[in-house]
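Here's the structure, in C-alpha cells; my notes come after.
For this view, one protein chain was removed and the others were kept in their places.
Chain naming follows the written order as A, B and C, and within any one chain the residues start at number 1.
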Amino acid sequence: MGLIETAVNPWGQTVPIHIEFYLMWVAAIGGLAFLMVHAIYVQFVAAKASHAARISPALEAQYPPKIKRHSLVARLFHWVMSVAMFALLITAFLPRMGYPFAWVEYHWIAGLVLTASIIFHIFHATFWMDFWSIWPDKEDIQEAKWRFLRATGKDAPEPRKFGKYPFENKMYHLVIVLSGLAVTLTGVFMMKRVRTPFFTRNPYLFGDMTWGMMYILHGLAGVGLIGLVMVHVYFALRPEKFVITKSMIGGDLDRDFYLEHYDQERWKVPAAK
Amino acid sequence: MAIIRDIMPAFELFQPATVGDALGLLDQHRSDAWVLAGGLDSFDWLKDRIKRPKVVIDLSQVSELRGIKEVAGGLEIGAMTTLTEVVRNPIVKEKFSILSQGAELAASPQIRNQGTIGGNVSQDARCWYYRGGWKCYRAGGNICFADTPTAVNREHAILHADRCVAVNPSDSAPALIALEAQMVIRSVKGERVVNAEDYFVGPAIDITHMTVLKPGELLTAIRIPATWAGAQFYFEKVRDRQVWDFPLMNVASAMVVNGGNIEKIRIVVNAAAATPLRLTAVEDAVRGKPRSVATGEMAGKLAIVGAEPLRYNGYKVPLMRNLVKRAISGVEEPKWA
Amino acid sequence: MPAAKTTPIESTHKLVGKNYQTPDLVAKVTGKAKYAEDYRVDGMLFARLLLSPMPHARVVSIDASEALAMPGVKAILTADDLPAPADGMTDLGQVIPANKLADRSLTMEPMYQGEPILAVCAVDELTCAEAIEKIHITYERLPHVVDPFVSLRPGGPNARVQGNVWIRPETPKAVPGQPPPLPPAAQVQELKWTEEDFAAAKDGQMPMGKPAEEWSFGDWEAGLKKADLVLDETFVSPNTSHQPLETRTTMAYWQNGKVYVHTGTQSTAQTVPAIARWLGPNIKSPDDVVVISEYTGGGFGSKITSSISAIIPCILSKKVGAPVMMRISREEEHFIGRARPSVHGRMKVGFTKDGRITAIDMYTVCDNGSYDAQGDGMTSGRIVSLMYQPPAMRMRGVSVITNTSPRVSQSQPGGFQGIVMMEPILSKAARKLNIDAVEIHKINSPTGKAEVGPPVRGKRPYITSSFIREALDRGRELFSWDERKKQVKRSGTKVRGIGVATSAFVGGSIGFDGLFVIKPDGRMYVQSGIGNLGTESVHDCNRVAAEMLGVPWDKVEIAWGHTGRNLPWACPSGGSQTTHAMTRAAYITATDAIQKLQQIAAKDLGGKPDDYVVANERVFRKGGGAGMSLAQAAKRAIELGGIYDGHELPKGINKMTAASATALAGQGLLAVARDTMPRDGLTHSFVAGFAEVEVDLETGKYAVTDYMAVADVGTVLHPHALGGQVLGRSVLGMGHALGQKWVYDQHYGVPLAKRFHHNRPPTILDVPVDMKWDAVNIPDPETPIGARGIGEPPVGAGCMAILNALSDALGDDVFRRAPVMADTILASLEAGHPMEEGLTAHI
Partner (left out) sequence: MADKNNMEDAPKGISRRSAIKGVIAAGAVSSSGAYLFRTSTVRAQQSAAGSVERLVTLNVNGQQRRVDVMKQETLNTTLRYKLGLTGSKLGCDRSECGACTVLIDDVPHYSCSILTHTTRGKNIVTIEGLASANGKLHPVQQGVVDEQGFQCAFCMPGFVMATVGFLKVNPSPTRAELAHGVSGNLCRCQDYDKILTALMKGAENLRKVS
C-alpha cells in the first residue's frame, strides 16, 4: 500500500493521479493520538509553568481592564476561514468515508471563499496588523530550547513569558500557512478540470505528470489539514486556553490574564489614559 | 506493463443453481466477484483485460431468475429473462407494449437471445474513452477525457453531467421507469425493493457506478404494477445504425388520456444523461392539458431547460425537444407510408 | 411509389452471360471451405503482437527477459529480425526501388498508435498475452499530428522526422523503343503553408497553399471566366477502414526450405513475389514461397497481395522451427488492416447556363496516413476529368503524412473521392440552373473514346469505350425517375428526395497468362492464378475458354488458391482489372488450344489446320465429316509431345507460368499463352446510381428507401456475380454516406472508433430491403469477349446517389462532408446553415 495512486494514461505512461485515500485516516488518527498524548502530558507530567514575577501593581494599574487581542476584521476573517475549511474537509472526505452526495460544487465554492479570505488576510496582516507578531524569531527558538531542557530536568535559563502569540501558536500558524497555500493554489488550477461558470473546462492545461503532482500536493495538504484542524479545535477547547478562544469571539482578554501570561515587553498594549 | 487485448485472462468460474447459492458466493467473494448475466457487456471488459475479476459467477443456471409471471394484474420479470423472451411475451405486448418496443430496439437478434433484461438495465456506460480503458473518473481516475476542448463527444450527456459526461445506454430502462416498475434487489442480508427511477445513480453521487447495487447485491426481479396496463404508450429510439447501435437518444411515455386531456403521464428520456431521466417537470406541466401538438411543443421546450451541450452533441438538444414533443402528441405518418 | 424495375440479362453465348453454380460454393455453405485461420498443423505455436501505445515515438529499450523466462514462451521477434525493404520488379523487369520509409510490419519508430513493435511466440495465446504484459519498453515520445491541416500550418508538427508530405519527382522522358520509365519513388519532405494561405479561406472553405503535385489541360482560367455559373465548394470524404470480415490472420511453416503461407490474399499468383520480396534473404528464390489461399474473407484493396504482417509468422516459424499461427484481432485489424484515405477537396467549377461544364479547378488534400504515398488525392482529379469531361481543368494536390494507421487503395481509390467532391456540385448546379439531374449528368458524360487525365507526352490518353449515357437512360426508365420527380415531397415531419450519380474507374489491364490441359479423359483442367476473394472471377473468366472449346462446364476442373498447384501468372485482383485481363488471357489460351487441335487433326486426318473447327468437345472438318474427340486429341498431343503437350513452351510467357506448364507437360494437350492482343485506349467501367431517401425532420434520421444501379461493364460474364458486385459495392459506397468514418482523439492522437458500432459498416437494415441493378451489356470494342471489370465504379455512385437525394430533400446548406448522420442534419436544419466543422479531420 503506497502513498500515491497511479494510472496508465492513453499513451501507456504511468502517471500519479492522487494520494491513496487511506491517508485521511492516518491523518485523523495521528491528530487524535497527538491530542490524547498532549492531554495526558499536561494532566500528569508537565510541571506548572513558572514565570518571572509580575510587574509592579502600579504599572499594572495603567493597563485597561480589557485588553484588545483580535480586531473585529481579524475575527471575521478567522471564522469565515474556519467555516470554509470545515466545508472543504466535509465535502472532500465525507463521500470518501461512505456518505456520498454531490460534493464537487460545494467544494470549489468553499475553496474560492477560503482563497479569497486568505488573500484578504495576507493584505490585512501586511498593512494593518502587527505583521511580525505571528512569525517565530530567534528568541522563540532559543527559549523553546530552554523550555525543552527544563521540561526534561536539565537546567537552562528561565524563558521569558510569551508575546502576543506563543511559540507553538506561531509554529502552528506557519504550518497552516504552508498547507493552506498549497491546497488553495493547486485547488484553483484544479477548477479548470471541472465545470464552473468561470472558464471552459480544460484538463489539458498541463501535462498528465504535472497534474498528477498537483493532485498529490492538494491531497497531502488536504489530509494534513484534517490533523491540523483537530489539533486547533482541541487547543481552543482546553480550559486553560479558553480565555484566548473567547477572545476570538469577543475580541479581548481581561487584564489579569494578560499580565499573568504575557510579557508586556513582547506584547505591548497601549496603556490606559 | 505493455497492453494487450482480445484474450480473456483466466478466472475461477462458478455456476450456482439457485439464487441462495449465488448470493452466498457473492457474499463470500465480494469485490473479487464479477456477476455474469448474458455476458455481452461483461465479455468486452474481460476480453480487453481491463477488468480482471478473480471469480466469475455465471447466473445462467439459476432457473428461478428466469421467466415472466403475472402478479395482481401486473408482471414480475426475472432478471435473467432474455430480451427476446420479454419482446415475445404476449402480456407485455398487450399491456405494456413500450417495454417490448424498447427491448426489441436493443442491440441485435443474437444479443437479445442471450442478453437479459437485468443486464440491459444494469449495463455500464459506453463512453468510448471509458470503454477504451482510459483511466477516467468513471474508472477511478481524476479526469474526463470526453469533456475537453478537443474531445469527440457527440454521444455524450447534455444534462446533469458531473465531471463524467457519459450517458446511460439502456433501451429498456426508460420503458420500465415509465411503467413505474420496481427493482427487486437481494443479498444475504435480505431483500430490498427500489423504484426503477431510483435504481440508477449519477456521477455526482457515485461516479464509478451506474446503479445502486452494492457489492454482494443482486438484481433478481423487476416488478411492473398494473397501474399503466393498456395506457397510451410512445417509444422511440434514434440511433445511427438501424441495428446493433446504442441510442443517440430514446424516449418512453405512458399516458392516460381522458376526454382529450392528459390525466396521468410518465415520461422518460435516456442517453441524455448518466441516468435515464424521468421528466417530472414536464409531467406536471402537461397533466390536465389537452393531448395536442401545442402541449407537446410546450413540453419539449420545458424538457431541455438547463441543457449544457458539449462540442459535438448540440444536436441532442433539439432531438430531446422533438422526441419529448412526439412522446406526448405523437408523430404524423407520411401520406405515402 | 413505384419500386425500381429490372430487366433480365440476355446472352447469346452458351456459358458467358449465364448463371451457374461456382465450384467453391458448396464448400463455403457447408463450412468446409478453409480460410487461413481454419488450418491446424501439429506442433502449431501462436503469436501475438505488442502494439505501440503512442502515436509517434522511438523505442529506446526493450526488456523482455521476464517474458522470455516464462514457460511456454518460444521467441520474440522485433524489427531487428526483419529484412530491410527490398527493391521490387515489374512484370517487364523494371526495378521498383525500395521505399526505405515503408511499413516493415514491426518497427522501432512507431508512426501511429497500434503499430506493432514486436511479436511474441508461445505455445498458446494466453501465454503470449501474459508474456507481453511482462515486457517493459521505454519510449521516447516524438511530435505527432493526426490532422493534415494542423501539419500544414506554419510551425505545425511533422508526422515523420523527415517531414510531412510525399513529393514525387518528375518522371523522366521515355527512351524510344524502351518501355515507358516508371515514376521515380516519392520522397518525404517538409511542406508548410503560410498564414495568408489559411486566412484567405472563408469559413468552411479549404485553404489552398503550395501543392506537391499539379497538372492541367486546356485554358481552365478562360473556361471559368466565360462560365454563366461558377460554384466554389469544399467537401470532405471520410477515412474508412477496409474491415474485411476475415482479419489478416496468417499461419506459416517451413518444409524442405520452402515456406508455406496460409493467408488471406486477393491475388494468388501475384502474392508469391510480394511475400518473397518482403522475406528478402530469408529465402533463396520466389520458388521457395508457397501461398495457400483458396478462400479469402474479403479484401477490398487491403489484401491485394496479402499483407506485410504475413511475414511475421513466416520469420517466427523459421526462428522457432515450428508452425506459427498469428491471429489478428478485430482491433488489430483496425490498426494494421489499412483504410481509404480521407480527402479534403475544393473545386471551382464553371457551367454554361444549359449545364455544360466549361472548366474545373480542383485541389485536394489527402490524409496520407503514416506510410506509403497515397495517390487518391490526384487520382480523384483524373476520374473527375473522365466522368464529367471538362474541356479544361487544373488539378493540384498534396498528400499529408499523419500519425494515423496506414492507408491503401480501397474499392475505387481516388476515383471515389473524385466523385464525392464533384457530385454535390453537379446536383447543386442542376438545381440552380433548373436542369434535370439526369440530364446534367448526361450532358457532361463521356461517350466513345473519351479523353482521361492529363496529357502524356503532349497528348491526352483516351478510354476504350463508354456507354454511361445508355446506362443513365436505362436507369431513368427503370427507376421511374420522371414519375418520382412529380411525387409529393413533404408530408408531416417527413420529406423525400431522389438523387442520381455517375461513377467511373479503371476497368481492366492486359498482358497476363492462361494455362490449361485437356487430358485423355476428355476433361479440361484449368489452372487459375486468380485470387478467390468472392468476386467469382477465379472461375468466371475460365468459362470463356470452356465455351470456345465447346466443353460443357461439368467437364471443367479448376485448380486455384495454392501456388504449389502449378498456377500461371495472373493479374492482381485489385482495381477491377481481373475480368478484363483474365478473360483475354483465357481467350488467347483457348485460341492456342484450338490451333493445336486443328494442327493435330490436320496431321491425323489430312488437310490444312484451317479446314478444322472446334466445337462440342470435338475438332472436325468444317461442314462435318472426319474429326476426333478432345480426349483423342489429348492422347495424340502426348504422343506428339513438343508444343502439343507442353514440352516446348512459347516465348514471352511469365516464368511462373513456364515453370507451371513444365510441371504439367506430358499430361495432355497443354494450352498456354500470354495476352499480347492490341488494345486501343484505356479500359474503364461506369455505373449510374439512382436513390430515394426519406428524412425525418424532427430527428434528422433518414432512410434509403430505394436504390437502383445500372452498370456499363461491357459484356456481362456472370449475372449473379455481377449483381453481387454492382449492389455490393454500391452499399460499400453507401456506408460512406450513412455513417462510416474514423474518429481520433485530437489531443492524444489515438483512434476512438475501433469497434464496428463506432466505425459503422452498414448493416442489412441500413440499406433498402429490395435493391435493383441492371447492365447495358454492350461489349467493349477493344477486348475479344467485350467484358470489363466492375469492382470499383459502383462505390461512388452508391454514396453520391444517396447524398444527392438528401440535398434534393433538404436543400444545399445542410452538410459539407460525408458521412451525413442525424446529428448533422438536425443541427444544420436547426441553425439554418451547415453546422459541421468544415475541415477538422477525424471527428
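One rule holds for everything that comes next: a contact is a pair of C-beta atoms (placed from the backbone, for glycine too) under 8 Å apart; a residue touches a chain by one contact, two chains touch by 3 or more.
Owing to the predicted nature of the structure, the values given are computational and were not obtained by experimental measurement.
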Next on the checklist: For the chain that was dropped from the view, give me its touching partners among the shown chains.
Outcome noted: B, C
Next on the checklist: Tell me which of C:Gly31, C:Gly93, C:Gly458 or C:Pro678 is the one touching the absent chain.
Outcome noted: C:Gly31
Item to check | Which residue of C:Leu732, C:Val750, C:Met821 or C:Ala841 touches the chain not shown here | outcome: C:Leu732
Item to check | For chain B, residues in touch with the removed chain | outcome: 6, 8-15, 25, 36, 39-40, 43-44, 46-47, 55-56, 58, 60-61, 84, 107-111, 113-114, 242-244
Next on the checklist: Using the document's contact rule, name the residues of chain C that touch the chain not shown here.
Outcome noted: 19, 21-22, 25-26, 28-35, 37-38, 40, 44, 46, 71-72, 123-127, 243-247, 295-298, 300, 329-330, 533-536, 720-721, 723-725, 727-732, 735, 755-757, 761-765, 767, 769-771
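We adopt the following convention: only the chains that are shown with their structure count from here on.
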Next on the checklist: Farthest chain from chain A, going by the mean of C-alpha atoms per chain?
Outcome noted: C
Checklist entry - B-C versus A-C: which has more C-beta pairs touching? => result B-C
Item to check | Distance from the mean Cα position of chain B to that of chain A, given in whole angstrom | outcome: 48
Checklist entry - What is the distance, in whole Å, between the centres of chain A and chain C, each centre taken as the mean of its C-alpha atoms? => result 72
Checklist entry - Between chain B and chain C, what's the gap in Å when you average each chain's C-alpha atoms? => result 42
Checklist entry - On chain A, where are the residues touching two or more other chains? => result 10, 12, 204
Next on the checklist: By the touch rule stated above, which residues of chain B touch at least two different other chains?
Outcome noted: 1-3, 132, 145, 148, 150
Item to check | Touching residues (chain side chain A, partner chain B) in the complex | outcome: 7-10, 12, 17-18, 100-102, 104, 193-195, 200-204, 211, 215
Checklist entry - Contact residues on chain B for chain C in the complex? => result 1-7, 9-10, 49, 128-129, 132, 145, 148, 150-152, 154, 236, 238, 240-246, 248, 312-316, 318-319, 322-323, 325-326, 331-337
Checklist entry - Where on chain C is chain A touching in the complex? => result 53-54, 139, 141, 745, 747-748, 750
